[in-house]
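With one protein chain held back, the other chains of the complex are shown just where they sit.
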Amino acid sequence: MHTIDLKNYGFRTDLVIEDITEDLREEEVKSKRYENNGVIVEEMEISDSGSKKLNRKAGLYRTIIFQDVTDKDQYKIVEDTFIKVFKKFLLDCNLKETDSALIVGLGNDHSTPDALGPKTLEQILVTRHLFQLGELEKGYRNTASFTPDVTGTTGIETGQLIKSAIHVVKPNFLIVIDALKANNMERVTKTIQMSNTGITPGSGVGNNREELSYESLGIPVIVIGVPTIVDLVTVVSNTVQYIYKHFSYKIDHIDSAKEKLIPSHKQNYIDYPDTLTKEEKAEILGMIGNLDDKDVKELIMEVLIPINYNLMVTPKEIDFTIDRLSMLLGQGINKSLHENFKATK
Amino acid sequence: MHTIDLKNYGFRTDLVIEDITEDLREEEVKSKRYENNGVIVEEMEISDSGSKKLNRKAGLYRTIIFQDVTDKDQYKIVEDTFIKVFKKFLLDCNLKETDSALIVGLGNDHSTPDALGPKTLEQILVTRHLFQLGELEKGYRNTASFTPDVTGTTGIETGQLIKSAIHVVKPNFLIVIDALKANNMERVTKTIQMSNTGITPGSGVGNNREELSYESLGIPVIVIGVPTIVDLVTVVSNTVQYIYKHFSYKIDHIDSAKEKLIPSHKQNYIDYPDTLTKEEKAEILGMIGNLDDKDVKELIMEVLIPINYNLMVTPKEIDFTIDRLSMLLGQGINKSLHENFKATK
Amino acid sequence: MHTIDLKNYGFRTDLVIEDITEDLREEEVKSKRYENNGVIVEEMEISDSGSKKLNRKAGLYRTIIFQDVTDKDQYKIVEDTFIKVFKKFLLDCNLKETDSALIVGLGNDHSTPDALGPKTLEQILVTRHLFQLGELEKGYRNTASFTPDVTGTTGIETGQLIKSAIHVVKPNFLIVIDALKANNMERVTKTIQMSNTGITPGSGVGNNREELSYESLGIPVIVIGVPTIVDLVTVVSNTVQYIYKHFSYKIDHIDSAKEKLIPSHKQNYIDYPDTLTKEEKAEILGMIGNLDDKDVKELIMEVLIPINYNLMVTPKEIDFTIDRLSMLLGQGINKSLHENFKATK
Partner (left out) sequence: MHTIDLKNYGFRTDLVIEDITEDLREEEVKSKRYENNGVIVEEMEISDSGSKKLNRKAGLYRTIIFQDVTDKDQYKIVEDTFIKVFKKFLLDCNLKETDSALIVGLGNDHSTPDALGPKTLEQILVTRHLFQLGELEKGYRNTASFTPDVTGTTGIETGQLIKSAIHVVKPNFLIVIDALKANNMERVTKTIQMSNTGITPGSGVGNNREELSYESLGIPVIVIGVPTIVDLVTVVSNTVQYIYKHFSYKIDHIDSAKEKLIPSHKQNYIDYPDTLTKEEKAEILGMIGNLDDKDVKELIMEVLIPINYNLMVTPKEIDFTIDRLSMLLGQGINKSLHENFKATK
């Protein structure tokens, strides 16, 4: 049963915060967390030793965690936070205000949860052609944009197309926007991650892939993403955890008279800790209750293989949420890159 | 644990074929099944006694079951089948070739899996205004169309808007297109259902709902739909069944030397029968293995209540599939209603 | 040559400011003009006697004249002006802050210059369903929206559909958004007109039309529109005027040595007055130079009849401009109707 390598099946999370476990040492991962009006920012730096331990590239990571960008007040807080974090991140990556940028949107405009990249690009202000004509006032950076579309639509390997566009534009750094995959239902559309560790477009699809990174291109590659889907296997595996939390709560409140008055749909088990013993788990879920998380996931993956690749789990309001997130990232990037940028929207 | 009424939570399937159990008698449900090039057609008539037993309205139901309308060859077979079934269904509903129709598209154009109705309407040929001008050649029926949009966008109860449009148009019958909900992941985007038993638009959302049916309107109401999503609870409950099938298969093939040569991702458990004993189920899934299907579903519903309403499960290619299905239904309806209809697409 | 009645051919302007001639008296049309940061507002009240003289309905008209809403600074000035003018206009129409509104978007979403109504509606906040559930905080008005689509798409007369929606919603007043037709190329996408005199949807298309007005509905009907196209006949007729201005300029500057140094494409004839004598016009344009404006237009209409109905003249950036105008009108209406409205965009 344990012969399946999760990495080959693309079940790996794109979110660095989902990798972090308690036994990491300061030399491996330096991290700092702060809050801005209820929005949480997590700064992380993974060292070479941390990189080996986590099997994730060394470099700088920033994570912004929020609840709901379709709420107008929170939208503004998240946008403000993004601008502050992104401007500082550019400095942390040793980029100057006069450095030129090529902004690339990965993904498929015709598939809602995968359209984050192309839709964000529609918001991006480009100035490179105006620089060439000498027509631009002060306070604007030299920017160009490129939407390579997906290989299924073009027949061309995405990484190669981007490399050829870099060859034409010769930017000082690259910004890549992409939809990400989470390992936890509760993070979907509620997290923005940025990093300077590069990306391999279309990971998991073919063999002929090109990494886009400082190492391969000689310029900094900043990737900005938001998780927009989770895997069916993830959802089912998460549910096993929720079942434990549910019974933990039930057992802990078994004699609470007050509890019996709360209707069950008002009892929130999801934030409750898992307090079950091994034996209780085995009683509730039998043989499966004896497996650890990783083995549960592998079993479920094996069970769902015949249908997993055809289904995805997304928020019900995904169309509207992707619109808001693309607006936020696009306008946030514009305001971060150009000192004098004025938004209409 | 057993106090939740599934009906109040909208987990009920819209598909009549998912209701059918083996203990139904001929007086309750008459049914007939045939095949057309691999596409299956199921004709059903639910009597008053069957209606009580199944808790589903009495009347005529037709179900078309297929694999993949994004395949060009199968698209044509499904379209042909749809036209044959729908033309005969109109006769079965005692409708004449000269009867006028109002075609209504339910759902939200800005939410991909809910856009089936509005997108199908974009394909519909309307002739009512040409009839009024006397400008139409023979071979065309009098048709009008109406897209009421959703209450969240208009602030108006959908059923009332449709009734007021019927009052203006005064059609001989109504055709309603809507996205449906299935109780089984494998039916999503792979089933077309038509019935003459009416619909209550926006079921499950508010109280102020209007049924659209022969009883309430005095004209036949034909509903055509395709399941486009399943519920998170459904997906997890289905997985419990798949786990049983998986172990059934494993146990039955435990000594098969040949089997060991087949890589696990090539072993298809999903179509394998559940051959486990009660004891085996309890061993594998503990307490949960002791529950019957309905109780498993209620437990999972209770566990997932805090997140269930925000997530949905759809096929990964849903945007493209909805395009194809809308084209198929729209053009199929045109070709069924108008003898002389010529399609460009 | 003079037997064609311009009114039958739909060449009449929708803009009241294009009707105004110098010989109107204070009893016929009261008007007031002021400026807000370069944006001009024209307030007008047409009396019954003015109505007869101008052949345009008596009532209140407001016109906002600007240059370019695709410019970010000007967009904000125009939006501010719109909100001030519209709020005051609602009071001038004797509407209270608690009066409920139905907002209707006329036009065809699939034809860019005609999509102003449907696209504005996408921005409109509706609250009627929340009022019914008692879920709305203070500072919001009861609003609903309705997009009837065009008769060519539905087969149903637009005015009748709107009347039936009014019957369901029972609002205190109606707001109708529509794309207008101008008689002058320079006003296209540069003018917002609002009036309380009603509208006849689909004017010029059929006979079976329903006027929407206080007289026919018993509630105030406010129409807000922007001209988005001009007619081919209008464009060619306008050019005759430009030819006169061009030669006026040339003749007046014939001996100016300085003038000869200005390249002709920098000489702006369009704002220059027509100073030609009758004889000069006849010399330049022969028989046509002898005709007055109305007769020139009729001649050109007669010449272009075979092709006029198939062509339209619009700004080259019309897709983008319609996006900005719809955003401006939609958000402007929201901010005017709801005291506590917060915009994300």
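We just call them A, B and C in the order they show up, numbering each chain from 1.
One rule holds in what follows: contacts are C-beta pairs under 8 Å (C-beta built on N, C-alpha and C of every residue); 3 or more make two chains touch, one makes a residue touch a chain.
Since this is a predicted model, take the numbers as computed values, not measurements.
**Q** From the list C:E186, C:E215 or C:D252, pick the residue that touches the absent chain.
**A** C:E186
**Q** From the listed residues C:E35, C:D295 or C:D319, report the one that touches the chain absent from this view.
**A** C:D319
**Q** Of the residues A:L24, A:A165 or A:L285, which one touches the chain left out of the display?
**A** Only one listed residue reaches the unshown chain, and that is A:A165.
**Q** Determine which one of B:Y75, B:Y140 or B:Y214 touches the chain that has been left out.
**A** B:Y75
**Q** Can you list, in ascending order, the subunit C residues touching the missing chain?
**A** Subunit C touches the chain not shown through residues 3-4, 110-112, 185-186, 188, 232, 235-236, 239, 242-243, 246, 264-265, 268-270, 282-289, 299-300, 302-307, 309-320.
**Q** What residues on subunit A make contact with the chain left out of this view?
**A** Contacting residues on subunit A, toward the hidden partner: 126-130, 132-133, 143-147, 149, 151-157, 160-161, 164-165, 167-169, 206, 208.
**Q** Applying the definition given at the start, please give the residues of subunit B touching the unseen chain.
**A** 72-73, 75-76, 324, 327, 342-345
What we mean here is this: only the chains that are shown with their structure count from here on.
**Q** Counting only C-beta pairs in contact, which pair of chains has the most of them?
**A** A-B
**Q** Subunit B and subunit C are the same sequence; what rotation (0 to 180°, nearest 5) superposes their CA atoms?
**A** The superposition gives an angle of 180 degrees.
**Q** Report the inter-centroid distance (CA atoms only) between subunit A and subunit C in whole Å.
**A** Those two chain centres are 46 Å apart.
**Q** When the C-alpha atoms of subunit A and subunit B are each averaged to a single point, how far apart are the two points in Å?
**A** 34
**Q** Give the residues of subunit A that touch two or more other chains, as numbers and ranges in rising order.
**A** Not one residue in subunit A touches at least two other chains.
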